[in-house]
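A short write-up of the structure that comes next.
Up next, chain A:
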Amino acid sequence: MKINLFIPCIVDQFAPKVAISTYKILKKLGCNVDYPFEQTCCGQPAFNTGYHYEARICAERFLKIFANSDYIVSPSGSCVAMVKNFYQELELNPEAKSIYNDLKIKIFELSDFLVNVLKVEDLNANFKAKVTYHDSCHLLRELNILNEPRKLIGSIKGIELIDLNESDRCCGFGGTFSVKFPELSTIITEDKVRNIELSGADYVVANDVSCLLNIQGILKNKNSRIKTLHLAELLAMGIENA
Partner candidate 1 sequence: MPNSNTKHFKALIREKLSDKKLRNIVKKATSHSISKRIETINNYIPEWEQLRDRANFIRSKTMQNWEFYFEQLLKKFRENGIEFFYANNSSDACSIVKTLLFSFGVKKVVKSKSMVTEEIGLNEYLERNGFEVTETDLGEYIIQLANEKPSHITAPALHKSRQEIGELFSEKFNIDYTDAPEKLTEFARLILRQKFLNADAGISGANFLVAETGTIIIVENEGNARLSITLPKLHIVITSIEKIVPTLSDALMLLKLLPVSSTGQKITSYVSFIKKPLQSIGSENSQKIVVIILDNGRSKLLKNDKSRSILYCIKCGACMNNCPIYQSVGGHAYGSVYPGPIGSILTPWINTLNESKDLAYGSTLCGACSQVCPVKIDIHNQLLGIRKLSIENKYSPLIERVIFKLWLLSMKNFKLFTLLSKFLNFLSPLFQESGLKIPFWSKYKYFPAPAEISFHSWWQKEVKIKERINNV
Partner candidate 2 sequence: MSKKILIEKFKSELIKVNGDCFVFKNLSEALKELKSIIAKEKIKNIAISTKTDIAKSIFDELKKDSSVTIESVEELNKTNSILKDNLKNIDLGISCADFLVAETGSVILKSSTDEPRLLSLLPESHIVISTSEQIIERLEDAVDFLSIENWVTVITGPSRTADIEKVLVTGVHGPKKLYVFINDIEIS
């Protein structure tokens, strides 16, 4: 069984540690991991802004690169949802369409893959901290992933997982939304940060780098002691500590 890593462009450029952590976790679990090297972007930014032509070109390219994968695993709910759920909205060429029909059931977000495919709920990790978990919108509502990340976090020894008030409320990122409506986006992010601060956690964990960068954008400006952490980073650090 070979796993093809799908590393979203934003992770590639701004949070490579998340990708490295994903790779290390899967390696640790004995998986054969490859990284289709020519991958760039799945097309989500264009698609969400309404640029279906641009999105379709990216999608067709993506599908060609990932054709014949056994599994595709990605540390991003949002980008997996783009491929799995939203590629069908694009008028793909017939070749791409047939690859899509094959791949849409083989693509998984990391926590989904660990818990539901590899059936791993305990990574024997160790990390002493108070954390709280933010449900990223696409992960929760497009992919229906609610408990998997919580199970994985809960299995880490030494960790205290604190419930986040309004954990399923959007962090205010929304891709181009945050650039088109920066003030509005900021207000919503500030609500999220207020709830995170109220939780008393040291770290806020999520499964999407874009949400985390957005939340960090306010935390950092406030000189908050709270750090953002991707689930993959948390698990990888925990494994190293064990």
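Here is how the candidates were picked: all candidates are chains of the complex that A comes from, given by their letters.
As a convention for this text, contacts are C-beta pairs under 8 Å (C-beta built on N, C-alpha and C of every residue); 3 or more make two chains touch, one makes a residue touch a chain; residues count from 1.
The shown structure was predicted, so the numbers you read here are calculated from the model rather than taken from an experiment.
S.K.: Determine, using the touch definition above, which of 1 or 2 touches chain A in the complex.
M.R.: That would be candidate 1, which touches chain A.
S.K.: With touch defined as at the start, can you tell me which chain A residues reach candidate 1 in the complex?
M.R.: 7, 9, 11-16, 19-20, 23, 35, 37-38, 40-41, 43, 45-52, 54, 57-58, 61, 86, 89, 137-138, 141-142, 168-170, 172-189, 191, 213-214, 216-218, 220-221
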